[in-house]
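In what follows, a structure is listed as structure tokens, so that the remarks can point back to it.
Note that one protein chain is taken out, while the other chains of the complex remain in position.
Note that the chains are named A, B, C and D in the order they appear, and that numbering of residues resets to 1 at the start of each chain.
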Amino acid sequence: MTWLDLIALTPFLILALGAAALLLISAWRPAGTPLVVGGIVIALAAALVAGLLPSPVVEISGLFDGGPYGRFFTILWSLTAAMVLMISHRYILERNFAAGEYVALILYAATGMGLLSAATSLIGLFLGLESFTLALYILIAFQRQSEPAAEAGLKYLVLGATATGFMTFGIGLIYTASGSFHFPEAFAAMASAGHLRPWGMLGWVMLLIAIGFKVSLVPFHFWTPDVYQGASAPVSGLLATGSKGAVMAALIGALAGGTGLLQELESLLWVLAVVTMLVGAISALPQTNLKRLLAYSSVVHMGTLLIGLICQSANGLSAAIYYLVVYSIASLGTFAVIANLSDNSHEIQQIDRLRGLGYVHPFRCGILAVLLLSLAGMPPTAGFMAKFAIFHAAIDAGYTSLALIGILASLISFHFYLRVIIALFMVDDQAPACHPGTSLEQSVLLVCLSGILVLGLFPDLLFNLIGLILP
Amino acid sequence: MATVLFYILSVVLLAATLLSITRRNPVHAVIYLVNGLFALAIIFYLLGAPLVAAWEVIIYAGAIMVLFMFIIMMLEMVPREPPAGPGWQRWGPVALISVTILFCTLLLITQDPDLAAQHGSPYMVPPREYGKALFGKYALAVQIVSFQLLFAAVGAYYVGKGDGASRRKEQS
Amino acid sequence: MSETLLFLIPLLPLFCAVAIMLFGMRLPRLFAEVLAVTGVAGAFLLTLLLWPYADGEGTRAVLFTWLNSGSLDISFAVHFDRLAAPMTLMVSGVATLIHLYAVGYMHQDRDYARFFSLLNLFVFAMLVIVLADNLLVLFLGWEGVGLCSYGLIGFWYRKLDNARAGTKAFLVTRVGDVFLGIALMWLFALTGTLSISAINAQAATIPSGVTLVLCLLLLLGACGKSAQLPLMTWLADAMAGPTPVSALIHAATMVTAGVYLLCRLFPLISLSAVGMAAITAVGALTALYAATCAMAQREIKRVLAYSTMSQVGYMFMAVGAGTVTGAMFHLLTHAFFKALLFMGAGCVIHLAGDENDIYKMGGMARRGPGELVWVFLAGAISLAGVPLTSGFFSKDNVLLMVYTHPDPLYKIFWGVGVLAALLTAFYTFRLVYLVFAGDYRGSGTAHALPLLMRWPLWVLALLALVGGSLNLPALVGGHERLQHWLGDLAGRPVTVDHHLEWLLVGLAVVLVVLGWGVAHWRYARFRNAWDNPLSRFLLRGWQADAVVDRVLVRPFQAMALFCWAGIDRALIDATVVGMSTRMLSLSMLLRRLTTGRLSSYLAAFAWGFLLILGWLLLQLVQGGGHA
Amino acid sequence: MIVPLGHVLIVAAILFVMGLACVIARRQLIMILIGIEVMINAAGLVLVAASGYWQQLDGQVFVVFLMALTSAEVAISLAMVVYLRRLRGTVVADEFDRMNG
Partner (left out) sequence: MMTASALPQFPWLSVLIFLPLAGALICVLTRERADESRWLALATTVTVFGISLYLWFHAGDSSGAWLYYEDVDWISRFGIRYTLGLDGISLLMVLLTAFLQVIAVLISWPQDKHVPLFFALLMVLEAGLMGVFMALDMVLFYLFWEVMLIPMFFLIGVWGHERRRYAALKFFLYTLAGSLVMLIALIALYLIHGEQTGLYSFALSDLMRTDLSTTQEAWLFAGFLLAFAVKTPLVPFHTWLPDAHTSAPAAGSVDLAGLLLKTGVYGMIRVAFPLFPTVVQKSLPLLALVALIGIFHAAWGAYRQTDIKRLVAYSSISHLGLVILGLAAWDLTAWQGSILLMTTHGITTGGLFALVAMIRQRTGTRDLTELGGLWQCMPNLSAFFLLFALASLGLPGLANFTGEILVLIGTFQSHPIWAAIAMFGVVFAAAYMLKMVQGVLWGESKRTFDCEDLTLREWLVLVPMAVLVVWLGLYPLPLLKLLESPVLTVIGGMP
């Protein structure tokens, strides 16, 4: 580790050390608001630094990418963390969360996500993944005396640990096969010394299972609805965006170099994508709980995102990144709306509770509707451009059947998204008013909304950026 | 000699683990597992990783298993009476799927042409080299791991601590 | 420039119709009445005024282009020629009288604006048919006539039966319209134009097979409007409308449209001998059919309605026999006496206190103005074909022409026609006897007859009696004026020796006397109606309605139900819904898999792992183990 | 290397599957966690073996991270167990099934 490395690591240092500092401060002054504000400032500062301070090294310690790709996601997840903190503020105050721990864990999770997204070696992957997973174990069960939260925490913990087992064994096998943890070498060894294939393939497959668990690919998705439902909305938001996004980002980053592996795994990924999209969409149909519905929706989205990877083309990868960003914005926005409408007694989770709410809180529900439509892929929201890009890449790469199945899943998805919108606007029930929310939360909603609309109408903004960061 | 020892230890390891995972009583399970871990530690040593072997004993068999034991005792998880009915209903499908998985895995592993490959010279990592790598090449990783431990500690404390929150609520 | 004035002939009634429609209810009643009569009378006067334009080749005038697409160029254009002129005159003239009568007839009805505007519109539509230069404009009038009949037959819409009768009229005639429409399209495809004169000019270039089909299509189209077999069922029900409307439909406007169409396109249809025979056959059969039906009817207007059908059958026979003159002659005389009869019937019904059943009448002359019986009788004898009346000459002319047709088949048609003539005489006198003879058998209270309902009858009675002079045959020293006026449009001239002609005249006289004799024997003193299967069969018009209902209406309704309930609901929607329920049951299955228990999630983990392992092995096997 | 790499891998695989079997078969939380420990140990064995095979120490270094991580995870897990026991009075995993569907 050199000084240059340290400079390159500045954003992470800000996040991690800031988290530790807040932890220390909270020991003396456990007041909620200052800590949250501090956390937000730290996250924003990290994003700012990541954006402004160019990295002097290409790779940090042989573990992490120091280039624009890593920076991009660092900024993204830092901003996500900041927004999660914004919507957590009222949770912390109203539900007596231990502010110091909470904020510190969120920031640390963001660190882990940033690291994971930038991982260039299996060790980096492992460390980054475990960092935020550990934080999430606690964050999910953070609300004390809440049985759903505890249950969600337990499920995530056990399954996550099992997934860790798979991942480590997989890493071990890959290492056995290739003799290196570093992606390029690992891929290269796989490609050149083809005779090690069975071990290596087994390793990659086990790693894929662990990743599949994190991003909820079917059949490793079962935890998703339960955990989303049990965890508090901001944490669910983090789970849906950063947790999945960082893993996907790492996968994209890793695969951007070695497409040979993709060819091997192509048919497996094909099946996984199809099954994930369809099962996710169909499972979501009868859901009556908005958070569970969003969970299944995230399953569908991850399946769709996988299409971008399967394409094994620059088009596919940039489409996947675009999709990832757009999905994250919309998803976080929806959870923000839930948090925004909820009060300290309970969260707005049941779709029935939303009946007629659209006219009680027109703007927030309107934003929710737009975000849901974006998730569904309705023009002119960004969700449409994302799907467009993915299908474009798929057809370009000759995967028309995948695109058609994606269409089918989209169609089914529309059904359940629309159900929410129907509940919001198309019933005459007089819904009781919800919490008015705070301006902090509202600003998150506005950011998400404008992000969705701007990226939907001017996708070039993001695509150009992606073109720059993709190796 | 070492080779033979490896196979013996492997058998011990597997047998102990098998016994461990099938025990009804967690205490017994932990004890068997500790046995297995000792065998594993020696295998590590035989494979040229003395430091790892030492840590296996200290951290795993020592710290972690003791922690397990402590929690088991604390929560009084020793079953008071044996459960009714045979375990086949539960173990049957599990055994089936496990054996199938095992079969497939082994098939895959044995498919590899390098199955019997074996570098001539034994490889023994001297602690100095190890330390250099750990705090040189992997210093960043160590830092990250240390942060992990810190936050894990914070988290464990937060989760495991008594109902401070609710008590505070009651007071106010 | 002044030929543009020709447009005023149809447009005058139209303007009046629109004016009444828009302002009728807002202005005094008199305004609407005057306007209505003015519109039609104005058309009549204009026709007289513009009569010279019809001479020679006639006059064509273009108002503006309607449709223009590719080679299709349709203008609103009129063609006032020798055929159109007398027709126009008749339509507007008779309609004027009917309008006047209607003013009296409807003087208590509150919905007069709708009535008069529709009446005027009716005349307008008919005049469009008469004057149309091209087939599409003719079609406009053709359908317009249907619309107006719809509105007027169902005028008293509160009784749903009336509305139904109107709907029926519209629908049945529309079936005919379809064939006309197809003929129209075909003619355009063949000749590249829809101008009637151009089509007639090019008719010879059309292959004969096609001509036959065209002829049949036109025949079917004409059948719809003229209530010929098989599209005749609507006419009897059309009695539901007010009596002036019946008079208008039967005498001046609607039913004659079919005959007129055939006359218009005579150069085309005359090219197909088979087609002409078909027309004659339809005419003959309808004449007989309707005459038999008329014998058994109880309602005065129904008797007249069937008689119309029968007489129009004669006109068709005339066309089929190749004489436009004959058809037009009978058309004109028929217009006079049938208008007269209907309006007389209207008076009778008035006097009977809105009673329609002739078995509940009798001695009607004594309940109202005494002259009624005489004017009615004038119409009746004309219908029956009593010598020297207009009907005698025109009908005789038709039968003569049919008889003299070179094709032996026509002898059969002639026989049928003669039989129908016998029946005509019978039912006419039956009607007269039942209505006017004996004592009043009903119980209604007579309404007063306004003057306006009485004096138009005199005019018509006069016309009915002397109308024969329009085309007096040479036999009795006439000049066959209509024949000469029509010139080359007239069709086959009469070429027969006087002996035969006298023979036929004698036969006609015998028939009339025979018919009268039987009627006198049966009805001079009132006896109750026959009630046997045959009479019931005839009463119901040979069960035509029932047959149509069985064969067409019910299958159609069943088909409609099948389309909607069977295909849309049970097939398409059910498939879609079935797909979604299948999806839902699948989702329920998945939901059951999501038990919430960790063990099952972990098991899913293991199963997933196993499946992927299986895939991996498969890959390996397929890849031949190792590369 | 004292034994062929494949043999070590076979032992590790058996160990891993045993751990997996424990995880999916047992209902007691503690036992599930023990199963996970077994799985992670199997991974450690693979890493050490590979390290010897490639004559590199990276694999062994990774084992240390692995252990550190495991201990962190175990700490949280066991804290969780205690917490759940206090909350619901049970440590049987399947009894936490309030949320499903």
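Everything below uses one rule, namely that contacts are C-beta pairs under 8 Å (C-beta built on N, C-alpha and C of every residue); 3 or more make two chains touch, one makes a residue touch a chain.
Note that the coordinates shown come from a computational prediction; the quantities given were computed from them, not determined experimentally.
Enquirer: For the chain that does not appear here, which of the shown chains does it touch in the whole complex?
Expert: A, C
Enquirer: So which of C:F15, C:F31, C:W51 or C:W66 would be touching the chain we can't see?
Expert: Touches the omitted chain: C:W66.
Enquirer: Taking the full complex into account, find the residue in C:F80, C:F115 or C:F170 that is in contact with the omitted chain.
Expert: Answering carefully, the residue with contact to the hidden chain is C:F170.
Enquirer: Could you tell which one of C:L451, C:A560 or C:L618 touches the chain left off the display?
Expert: In the full complex, the listed residue that touches the missing chain is C:A560.
Enquirer: Under the stated touch rule, tell me which residues of subunit A contact the chain that is not displayed.
Expert: Residues of subunit A in contact with the hidden chain: 359, 362, 373, 378-380, 384-385, 388-389, 391-392, 395-396, 400, 403-404, 407, 410-411, 414-415, 418-419, 422, 425-427, 458-460, 463-464.
Enquirer: Residue-wise, where is subunit C in contact with the chain that is not depicted?
Expert: The missing chain touches subunit C at positions 21, 25, 64-70, 72, 76, 114, 136, 139-140, 142-144, 147, 150, 154, 157-160, 162-164, 167, 170-171, 174-175, 177-178, 181-182, 184-186, 188-189, 556-557, 559-565, 567-568, 572-573, 576.
Just so we're on the same page, only the chains that are shown with their structure count from here on.
Enquirer: Could you put a whole-Å number on the gap between the CA centroids of subunit B and subunit D?
Expert: That gives a centre separation of 5 Å.
Enquirer: Would you kindly tell me how far, in whole Å, the mean C-alpha position of subunit B lies from that of subunit A?
Expert: 30
Enquirer: How many angstrom between the C-alpha centroids of subunit C and subunit B?
Expert: Inter-chain centre distance comes to 101 Å.
Enquirer: Got the subunit D residues that touch at least 2 other chains?
Expert: Answer for subunit D, listing residues that touch two or more other chains: 5, 9, 16, 19-20, 23-24, 32-33, 44-45, 49, 51, 53, 58, 65, 69, 72-73, 76, 80, 83, 93, 96-101.
Enquirer: Residue numbers in subunit B touching 2 or more other chains?
Expert: 97-98, 101, 105, 108-109, 111-114, 138, 141, 145, 148, 152, 155, 159, 163
Enquirer: Can you check the complex and tell me which residues of subunit B touch subunit D?
Expert: Counting only subunit B, the residues touching subunit D are 2-3, 6-7, 10, 13-14, 17-18, 20-21, 26, 29-30, 33, 36-37, 40, 43-44, 46-49, 51-52, 55-56, 59-60, 63-64, 67-68, 71-72, 74-75, 77, 90-91, 94-95, 97-98, 101-102, 105-106, 109-110, 112, 114-123, 125, 129-130, 133-134, 138, 141, 145, 148-149, 152-153, 155-157, 159-160, 163.
Enquirer: Can you list the residues on subunit D that touch subunit B in the complex?
Expert: Where subunit D meets subunit B, its residues are 1-11, 13-22, 24-26, 28, 30-31, 33-35, 37-38, 41, 44-45, 48-49, 51-53, 55, 57-58, 60-61, 63-65, 67-76, 78-83, 85-86, 91.
Enquirer: Which residues of subunit A touch subunit D in the complex?
Expert: Interface residues on subunit A, with respect to subunit D: 123, 126-127, 130, 134, 137-138, 141, 145, 147-148, 150-155, 157-158, 161-162, 164-166, 168-169, 171-173, 175-176, 179-181, 199, 225-226, 229-230, 286-287, 292.
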